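Removed: one protein chain of the complex. Kept in place: all other protein chains.
Here is chain A:
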Amino acid sequence: MPYIPHTTDQVRRMLDVVGVDSMEALFENIPASMRPKSFDLPEGLSEDAVLNKLSAIADMNETGKASFLGAGFYDHFQPRAVRALVSRSEFYTAYTPYQAEASQGTLQAIFEFQTAICRLFEMDCANASAYDGGTAIFEACMMAIRKTKRSKIIIDEALSPIYRRMLDTMTSSLDIEAVIVPHANGTSDKAALAAAIDKDTAAVVVQNPNFFGVVEDFSDLAAVARENKALTIMSVYPVLASVLKTPGSMGADIVVGEGQSLGLPLSFGGPYLGLMTCTKALVRQLPGRIAGRTEDKQGRTGYVLTLQAREQHIRRAKATSNICSNQALCALMAHVQMCMLGPVGLRRQAVLSMELARYAQARLTAVHGVEMLNDAPYGNEFAITLPLPADKVVAALAQQGVAAGFPLGRYYKGLENALLVATTDKNTAEQIDRLAAGLKEAL
């Protein structure tokens, strides 16, 4: 009986104490008419058998290929010590830190994580994380709507289309007006965004670098938003935040991001890590768990979950959000990653990723018929145009063992021939050469 410690003798003694004569008697409250119509599951397997089966299934996946897929999810180097530390079961077998004195490890780690993310973004306050970068954008919009008591959200079309779709679904039953401002050939149309802001606007939502990889300065836009008493929400890529002009210095009010790139495995889409930060003025609107510093009776420093009067377990239907759990272990992993790399290592990771992107740009645009979508500054991801539909080219390159990138036509009408190519510090020049050679052959 896997993981059940009871001996036959103990079961009999326990049933005696309870005052019933069989295990089945414990379930007499469930009437016969309600018993399962079927429970047709496979027989249990030994640990070895399950491992063998799953190892065979894992082998059906192909992970050894050269990949230039990004689109918001990036595979960066992770020092092995990160996994070793996060694998300490005192961290991973704990629950939400409801009993602070027995959870100082988790709570101090969250407090430190909040500090690290705030320093990375130059913001005042952070929460203990949200589910993912998309949920963080939705929650940020809800913060803005509550704070401003307005219901219009201006959204840059160069914001990840994946997140825009999440936002559509999650706001479908709410009284919110979303205005999409079209991108300008892969760049954010800042003039049109600014022009769209009016007295009914709760927030303007932008991304840096945007979905096309383009790096922008949104300072002027944030100033226009502020003049109109609207908030600026910015979604950023945390690795590149170590080198780019910070969202805090641009005047953003709420800064969010997908934290996966801070050393989390791609893991086929999750678990990931929603980063959420804001200015001090907005902290009471910030959803989810927040760790705060305090003292015990002897004046020793300690940490607790704080500002809980915002939360669902106290406020129920009136809570700032329904969010209960966060991604604590993922946040811990990102935090350990940041500590292990330090400011120098994180910036090296960012710059190396950008450097490889420039090498890729040079090699790819040397192929006849391949051009840059625009000449805007970019980070580690850029869009090229091809003489053929990009999805056909991706399929052809897959035959050669290369994931060439993300075909932008999947989400942007008119960009069927455009391909988004990403590099990280894990790519090599040799892989980029293979991509270029493959592309030449495919065209």
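By our rule, a contact is a pair of C-beta atoms (placed from the backbone, for glycine too) under 8 Å apart; a residue touches a chain by one contact, two chains touch by 3 or more; residues count from 1.
By definition in this document, contacts and distances are computed from a predicted model.
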item	value
Protein name as given in UniProt for the chain not displayed, "glycine dehydrogenase (aminomethyl-transferring)", "CRISPR-associated protein Cas8c/Csd1, subtype I-C/DVULG", "ABC transporter permease" or "NAD-reducing hydrogenase HoxS subunit beta"	"glycine dehydrogenase (aminomethyl-transferring)"
Candidates A:Ala202, A:Val215 or A:Leu386 - the one touching the absent chain	A:Val215
Residue of A:Leu174, A:Ala191 or A:Ala362 in touch with the missing chain, whole complex considered	A:Leu174
